[in-house]
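I'd like to ask you about the structure that follows.
Here the complex is missing a single protein chain, while all its other protein chains stay put.
Let's look at chain A:
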Amino acid sequence: MIKFFLMVNKQGQTRLSKYYEHVEINKRTLLETEVIKSCLSRSSEQCSFIEYKDFKLIYRQYAALFIVVGVNDTENEMAIYEFIHNFVEVLDDYFSRVSELDVSFFSAVSQVFHTSWQRQASPDQVLVLALEDDPTSV
């Protein structure tokens, strides 16, 4: 099960965070700082899974942006790992060459999450929905 979804840049700024389990606001800050710290300290030779407290972090890096998903230990790591890429592809399609700044503010992202929270929707389906929702595409 996914516990949270984070997009954090190398400077440690959270670009987007979504929690699927309640975490107090002040603890989130701490969590996010620690999470990005543990991701930054890893080299490309290391695997993309980090055991962190009693859950796992699965991360991928795109340029200066880290996407980190926190999951419990029954989750399928590879499926999540590839889901991250899938998500980025969706963003890339939608924004036509997505950059960090695009993520910063646009309601469509939020909309993607409206429809895709917890990975249920097929990615393509997410895109379709997002496009349906976007009046410019109609």
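Note that contacts are C-beta pairs under 8 Å (C-beta built on N, C-alpha and C of every residue); 3 or more make two chains touch, one makes a residue touch a chain; residues count from 1.
Keep this in mind: contacts and distances are computed from a predicted model.
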Match the chain absent from this complex view to the correct UniProt protein name in "Proteasome subunit beta type 3", "Adaptor related protein complex 2 subunit alpha 1", "Vacuolar protein sorting-associated protein" or "acetyl-CoA C-acyltransferase". "Adaptor related protein complex 2 subunit alpha 1"
In terms of residues, what is the contact footprint of the unshown chain on chain A? 3, 7, 11-33, 37, 43, 45-51, 53-55, 70, 74, 76-79, 81-83, 85-86, 93-96, 101-111, 114-115, 117-125, 128-129, 131-137
